[in-house]
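A single structure is presented below for examination.
A single protein chain has been omitted; all remaining protein chains appear in their positions.
Presenting chain A:
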């Protein structure tokens, strides 16, 4: 099971791969859409890659609740527990 810091670092890597954004700009309080300018299709790619990386399932209906990077970290940590 990964710590929140490890999940954040892993997510930052995935976001960087999909969008080219610097990993250090992916911070807990950043909104995926408003701050990181990630559209719904890129978000889905990030979600699928995160599922694979962290061995969790993130249902479609859950994706809309993941507004910030912190929301995603919390969800993944909970799903791994």
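Note that a contact is a pair of C-beta atoms (placed from the backbone, for glycine too) under 8 Å apart; a residue touches a chain by one contact, two chains touch by 3 or more; residues count from 1.
By definition in this document, contacts and distances are computed from a predicted model.
Trainee: Which of "Phosphatidate cytidylyltransferase", "AIM24 family protein", "Beta-ketoacyl-[acyl-carrier-protein] synthase III" or "ABC transporter ATP-binding protein" is the UniProt protein name of the chain not shown?
Mentor: "Beta-ketoacyl-[acyl-carrier-protein] synthase III"
Trainee: With the full complex in mind, choose from A:12, A:43 or A:76 the residue touching the hidden chain.
Mentor: From the options A:12, A:43 or A:76, the contact with the absent chain belongs to A:43.
Trainee: In the whole complex, not just what's shown, which of A:2, A:21, A:63 or A:79 touches the removed chain?
Mentor: Once the missing chain is taken into account, the touching residue is A:63.
Trainee: Would you write out the residues of chain A that touch the absent chain, in ascending order?
Mentor: Touching the chain left out of view, chain A contributes residues 39-41, 43-45, 47-48, 60, 63.
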